[in-house]
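Other chains dropped; remaining ones untouched in position.
Order of writing sets the labels: A and B. Residues in every chain begin at 1.
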Amino acid sequence: MNNANAHAFTLEEIARRVGARLVGDGSRRVSGLATLNDAGPEDITFLANRAYLKFLPDTSAAAVLLHPNHADDCPTACLTMDNPYVGYAKLSALFDPLAARDVPGVHPTAVVAESASLGRDVQIGPQAVIEDGVRLGDRVIVGPGSVVGCDTEIGEGSRLHANVTVCHGVVIGRRAILHSGCVIGGDGFGFAHDGGRWHKIAQLGGVILGDDVEVGSCSSIDRGALGDTIIGNDVKIDSQVQIAHNVQIGDHCALAGCVGIAGSTKVGRNCMLGGGVGLSGHLTLCDGVQVTGMSLVTNSIHQPGVYSSGTGAMSNAQWRKNAVRFKQLDDIAKRLTRLEKEQRSR
Amino acid sequence: MNNANAHAFTLEEIARRVGARLVGDGSRRVSGLATLNDAGPEDITFLANRAYLKFLPDTSAAAVLLHPNHADDCPTACLTMDNPYVGYAKLSALFDPLAARDVPGVHPTAVVAESASLGRDVQIGPQAVIEDGVRLGDRVIVGPGSVVGCDTEIGEGSRLHANVTVCHGVVIGRRAILHSGCVIGGDGFGFAHDGGRWHKIAQLGGVILGDDVEVGSCSSIDRGALGDTIIGNDVKIDSQVQIAHNVQIGDHCALAGCVGIAGSTKVGRNCMLGGGVGLSGHLTLCDGVQVTGMSLVTNSIHQPGVYSSGTGAMSNAQWRKNAVRFKQLDDIAKRLTRLEKEQRSR
């Protein structure tokens, strides 16, 4: 994809917008953002990771956003900031072509219930459906084919991409970003055993998303059984994540792709779950817990820190031998203890 | 979400509807269902788990549904049943606001093929698509944006929530509930290697879902290669589950979130698969097998019981040391055996 767009900025304007100090010709214009290696003379780039420092001398970029310590090594104009990675984040927003395309208004093919209330400058895409009693804050964007169920409330500045489903009775805060294919407020998984059959438990709770929540493509957050499923402020959820009913996630957590969290588990603030991590139900994780990729957590965690499970990958031939021994592990441990006793008793 | 709805019920009516014995004032009205802790004087609650017994004396609920053994400890009106969890399930259905909103009819923006046959009181939401030859039983509900492919048959009383996709030639039984984003009948994953390239195998089979099947948000059940993928009666499937082509699942199974089942595997009746469980292809699991969360099953299971794999989570520091040793496990076992022999030979 060509990142260039109609918009071009002077370096001076960029420095002002991202809050950086400019060293060089402020009137030079750039029209794209690229990596140190890929940037051409119309692009701005950034250096946020020392591993890429070696590429700095040879960059063809018009300007580089970097830490003041590296300004002297920069062969071209530079914008300095103490946290150049945050600077990159701000730069990226400037060059995002999506924002420029937004045009408020309701597409004629959208179906909007009369009882729905729309804030100012709301944008509803083609084939979208807004059901009864929905309230959309100012500047909310609902993408093509997305459905917002009865009585749901979405805070100002939130964006639903295409084919998003938000079920009935969900509350979404401000500036949420919901990616295509995600489902907020589907039923939690609740059944009572009744003479060999399952009896469905209607899921009467809702889902509450705080402000600044992002939910990735094809992720699902189930509604609560009685109380609500609650996602705190500034929680970032990647693609293909499953969050079960009545889960609570504290502010500023980040959940990588394919994470699954079972019912009623509470995750503290500032936690980070690696890709494919599974949390069993009814657990509590304290603030500041990190779990590495594909680990399974079956007990509550009361100390901040990094947690892991599983085994690393190895060749299948090596693995087969070791995996067989895993099944004998308790026996191995007991035999070892016996040997030690015999040794000591001599 | 506020669970209260326009509907209020007298305790007498509730007792009759859920089949409980009422102790107290049957004319008292309740308008909501909540937990022992959260219930207010307009609510009914329930006690189904001894762990919550401690909250019973202090509940503010108008009434409590519970086991007769606990009736004496109840500070307010009570409804007694031998299985209060089933009672809760029945209560929950009474207070489900969704049912009250259903209004039969075909929305003017829905596209329904002339050759489709619709039963009585069918409801087709806005932007839905019903293709050629589809047959919908009485009271079937197709939510907004959902698509039902050619020649598919859906039994009476089934509900497709918003943005569901049922592909062509699928057969769905009665009272199914399909949640948003799920896909029934996408192609199975079949290719023949042909001189370094993949040659697609058209997936000519279908999917058959029995009666009373529920499929969670964003789950997928692939169509068979030649024969069908078959899901039995009363099978409950959570969100983000993947069921590959020609899998067969017996009656009354429950599959938690993120389960993945590879092609042609047969799961018996009354099995329960924990979250994230993976079953390899071409296996057979007998009736009554339970597999705990995130376990991988690579061999058939012929005995009912509980099965597991993997390792529990620990601190990353501890895990790193142990995971390294896992790679040496076969060597460790051999060294131990050697030591034992030496010991014995003295």
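Criterion: a residue touches a chain if its C-beta (ideal position, glycine included) is under 8 Å from a C-beta of that chain, and two chains touch if they have at least 3 such contacts.
None of the values given here were measured: they were computed from a predicted structure.
The complete homomeric complex described by this structure file contains 3 copies, of which 2 appear in the displayed model.
We adopt the following convention: only the chains that are shown with their structure count from here on.
Superposing chain A on chain B by their CA atoms means rotating through 120 degrees, a value rounded to the nearest 5.
If each chain is reduced to the centroid of its CA atoms, chain A and chain B end up 25 Å from each other. Taken in their complex, chain A has these residues touching chain B: 109, 111, 127, 129, 131-132, 145, 147, 149-150, 163, 165, 167-171, 181-183, 186-187, 189-194, 196-208, 218-220, 222-228, 240, 242, 244, 258, 260, 262, 276, 278, 280, 291-292, 295-299, 301, 305-312, 314, 318, 321-322, 324-326, 328-329, 332, 335-336, 339, 342-343. Within the complex formed with chain A, the residues of chain B that make contact are 1-3, 33-35, 38, 83, 85-86, 88-90, 92-93, 95-98, 101, 107, 109, 125-127, 143-145, 161-163, 177, 179-181, 212, 214, 216-218, 234, 236, 238-240, 252, 254, 256-258, 270, 275-276, 293-294, 310-317, 319-320, 323, 326-330, 332-333, 336, 339-340, 343.
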